[in-house]
Every structure is written in C-alpha cells, then in structure tokens.
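Removed from the display is one protein chain of the complex; every other protein chain stays in position.
Naming follows writing order (A and B), and every chain is counted from residue 1.
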Amino acid sequence: MMFWVLQSLNGISYGMLLFLLASGLSLIYGLMKILNLTHGSFYLLGGYVGLAVLHLTKSFILAVLLGSLAIALLGVVMERFLLRRLHLQEMPQTLLTFGLLFIFSDLAMLIWGGNPQTVPKPELFRHSLDIGGMVYPSYRLFIIGFGLFVAAVLWWVQEGTRIGAMVRAGVDNEEIARALGINVSLLFTLVFAFGAFLAALGGVMGGPIVGVYPGADFEVLLLGFVVVIIGGLGSLRGALVGGLIVGLLDNFGKVLFPEFALFTIFAPMALILAVRPTGLFGKE
Amino acid sequence: MSALVIDSVSKNFGGVQALTDVSFSIAPGERRLIIGPNGAGKTTLFNMLSGAFPVSSGQVTLFGRDITNAPPNLRANLGLARTFQITNLFPNLTVMENLILALQAQHEHAFSMFRLMRKESALFDRAQALLSQWGLSDIAGARAREISYGQQRQVDLILAMAGAPKVLLLDEPTAGLSAAEVVRVVGMIGDLPADMTVLMIEHDMDVAFDIADRIAVLHQGCLIAEGTPDEIRGHPQVTEIYLGAD
Partner (left out) sequence: MKTTSPARMALFLAVAAALALILPYVLTPYYLGLVVKMMIFALFAMSLDLLIGFTGMASLGHAAYFGLSAYVTGLTALTLGWNVWLALPAGLMASAVAAGLFGLLALRTRGSYFLMITLALSQLMWGIAFGWRSLTGGDDGLPDVPRPRLWQGYSLTDGVSFYFFAFGLIALSGWLLYRITASPFGQCLRGIRESETRMLALGYDIWRYKFTAFVLGGLFAGLAGSLYVYYNRFVSPDYIHVARSAEVLLMVILGGAGTLIGPAVGAAIIVALENVISAYTERWVMLLGFVYVIVALFAPNGLTGLIESLRKKRAGP
C-alpha cells in the first residue's frame, strides 16, 4: 500500500513537470501550428541556466525566475528572427527546430560538460514530511502543488482574460483574429516566449528531482510528445491529463519493468491512438 | 427509381444546426438546382452527399442503394462525382496528369507498380480527347496552379465528369468567373449527356433558372420550397426571403 502511494506521488510530481513542458508545446502548436522540436532544449537550457544562477546567487527563487526568463528571451529571438520567416511551412519548421535542438544540445555539452549535475533543493523544502506514518520529501509535494497552481493560472488566463480571448480567437482563425484588430504578430512572439518560459520552468524546478544532464532534451521532448499525443495537441486540459498519465506510467514502468520501461508508456499511447487519433481532448 | 434520394437529412456542428430535416429526391437525368442565401446549408448538404462529413441523422440513397455511411471513394465508385466550391486540383501536377488521375480512378491498373505510366497511351489519348473537346489542349503541359482561375474551374469540372458518373454534384461552378467564362461553363454543363443526373448549387439566378428542370430552395438549413422554375418564381416565401432581397 505504502509502495503504491509513494510511487504514485513520484509519478504525479514528474507528471507535473511534463505538464509544464507539454502545455507550452500544445499552446504554441494550437496558435501557430508549429511543432517545436526545440522545446526539449528549452527545458535543458532552463535547467543549466538556473543552476548557474543558483551557484552565483545561492537563491533558488532567483534561479527559477532568471533561468526561465533567459529562455523566454531566447524564445523571443528564435520566433522573431527565425520561425517568423517560415510561417506555416511545416517541413522547414521541423528542420529548423530540430537543427536548433542539435545546436543547443552540443552547446550545452561544450559549456557544462557531459556529467549529470544535480540541483540542490531550496532550503524551505529540504526536509521530509511524515504523513500518517509515510515519510515523503516535501519538495515533490511542492512540485505537485506548484503544477496545479500553474494549471489554475493558465486556465484563468485562457478563459477569463482578454489575452486569453485573443489567443482563443487566434487558434480558431488567424485571419479573423487579424480582422478583429488583434496584433497577431505580437501575440505569436508572446505565446512562443511563454511556452519557452514554461518549459524552462520545468527544467529548473525538475532539477532537484531528476537532475540536469546531456540527453535530457531529447528525453523530455519525446515524453512531451507522448503527452500531447495522448491528451491532444492544442488542449490545456489534454496537457494536464496527459502529463499525469505519462508521469505515472513512466514511474511505474521504471519501477516494475525496468527493461521495458518505455513499453508501459507506449502501449497505452498506441491504444488511445487506435481509438482516438487526435488524442483524448484534441480537435477532430 | 430515383437517382438520388435525400431523406430527412440533418447536420449538427457542435451545437450549430446546419441542416434540419431536408428531404427531396431527384429523377435520373434531371437537372436539379439548389439555391439559397449564404449560410443556407447548401455546401453542407453537398458534403453530406459526397461523404466528406457524416450526417447527424437521416438517409441518403443512390439508385436504391443506401450510401449514408459509405466513404467518399466508395460513393465515387458507385457513380457519384463532385466538384469543389474552392478549386481542388492537384496543383503541382500538369493539367494532363490531373486528367490522367481522374480517368485512371475507375481503372483496375491504378494500383499497379509494374506498368510504366508513360506507356499507358490509351489513358493519354482519352485525356487528350477530353482536353480538345473542351478547347483546353494548349494548357495540357502547364501545372494546374499556373493556369488562370477560369481555366482551373473548367479543369475542376472536367475532372469530375471524366469518369462518366451517373450523378454529378456541382458546387458553384461559375463562382468568380467572368461573363464570357460563365457562358463557357454553362455551355459545358449543357453539353453533358442527357442521362447524367446533375445536382448543382448556383448563386447566379439567371444561370440557375436557365439550366434547371427543378429547383430546391434552402434557407437557414431548411428546405422551404421545391418545384419547377416557374413554381419557384411564383412561390411567395421564396420571393420574400430570397428574390425579394434585391
């Protein structure tokens, strides 16, 4: 019993990190129809930059903020100067974002080396909690709470604010959004940067749990894809539900069938695909 | 037996009722026009008939055969062809290649990997004949995206009738054409074999009343009138909501 509860919490906390990644991936695709393969890099670079800030300032909060903002800025540059020139050209976009994934991956290797690095937990969450006889690290519980908080904020932004309404209009029809006087160009940059911000947030926050290491960019990108395949591209709810499903499957797979860990993720994905090709919450 | 029977067809797009309980039937060889204001559900009805979208309820019958749930390619093989409101050609292929694909569709050799396309001279001859029949021989080698809009509309029409369908669905074939081109396209429709059943959406009233044996009028997803051109002309409701709008 204890085992199941603890492992479920582990899976859910990892699922929250995947949600941070996948919500940006999904949002960017929903609005701009770009499948951003560089998203894995945003996660990895976020982690590395956050770690560097942490070493310099000893402040976890600053590490999270500056790490994510730096990557958001990178997102702005990438959208303004590169992706903008390839609007709605699927194949060049794929090549471009994949090339950048390679470049950033090698760049990170060059700067931070090939050894996995761990991010120390913030002072406040270094202890473990005792819940009814179960000892559990408080930082993981904090991640779960934080993920839910971000989900709530995103939900509110999407449904309750003016900018959310603009994004929804842009998702439905770019031309109409333009005709309504929405600055679509600015909206694209903002959404892309925000997606990068969320991915980097996942990278820094996930540092104390999974570490920062070469290859994490490809790994989380793949898991992010599985999340949006299961949840549906362009759906916030899909990113949350999909993130939790994949987080749990990944964790239990690794614990129960270590040789075939990926199978426990892909078999359900294949099943969902067979029934609903566009995911649980994706548009037909 | 009717060529096409549309029986209480309704379509609901996520809460928006696009078609409500539309029923009518078309006799073989008939020229049937569908008219109605924008958003009346004309193209939606076409998409139900050609199988592009499933119906929400109701039944569609082609020469006595229930095709309500048949996929579009099966309907085409049963003799139901269509054109598209927004020109839908193979843009990077030549006009000749476009026609070859249309002619080859019903051909048992289409799936063959062991023949060479360029040696299918019978197909090329038929495509050539079709092009010269409609006076388009000089654009045979041009890519479909490079020819003029008017020519594209004509090729769209030729693709649909190349397979000698029993029922032909024409979605605004004259939309956006110059007056001279309209005359040409109307001529092409007039030259269709008399036993081919034609169901056509048309905005231009003169064209519609000129071609039609019978007319069906759609308004806000409902069939509000059906009859000969004369009956429709005198129909008070039609005059009020549609013709009276001018």
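By our rule, a residue touches a chain if its C-beta (ideal position, glycine included) is under 8 Å from a C-beta of that chain, and two chains touch if they have at least 3 such contacts.
All values derive from a computational prediction rather than experimental measurement.
Q: Taking the full complex into account, find the residue in A:191, A:233 or A:248 that is in contact with the omitted chain.
A: In the full complex, the listed residue that touches the missing chain is A:233.
Q: Which of B:55, B:102, B:157 or B:170 touches the chain that is not shown?
A: Only one listed residue reaches the unshown chain, and that is B:102.
Q: Which of A:13, A:105 or A:251 touches the chain that is not shown?
A: A:105
Q: Looking beyond the chains shown, say which of A:14, A:29, A:42 or A:60 touches the absent one.
A: The missing chain is touched by A:29.
Q: If the hidden chain were put back, which residues of subunit A would touch it?
A: 29, 33, 35, 82, 85-86, 89-96, 98-103, 105-107, 109-110, 218, 222, 225-226, 228-229, 233, 258-263, 266, 269-270, 273-274, 277-278
Q: For subunit B, which residues touch the unseen chain?
A: For subunit B, the residues touching the absent chain are 50-52, 71-74, 76-77, 81-82, 84, 88-93, 97, 100-102, 104-107, 109-118, 120, 159-160, 163.
One rule holds in what follows: only the chains that are shown with their structure count from here on.
Q: Between subunit A and subunit B, what's the gap in Å when you average each chain's C-alpha atoms?
A: 47
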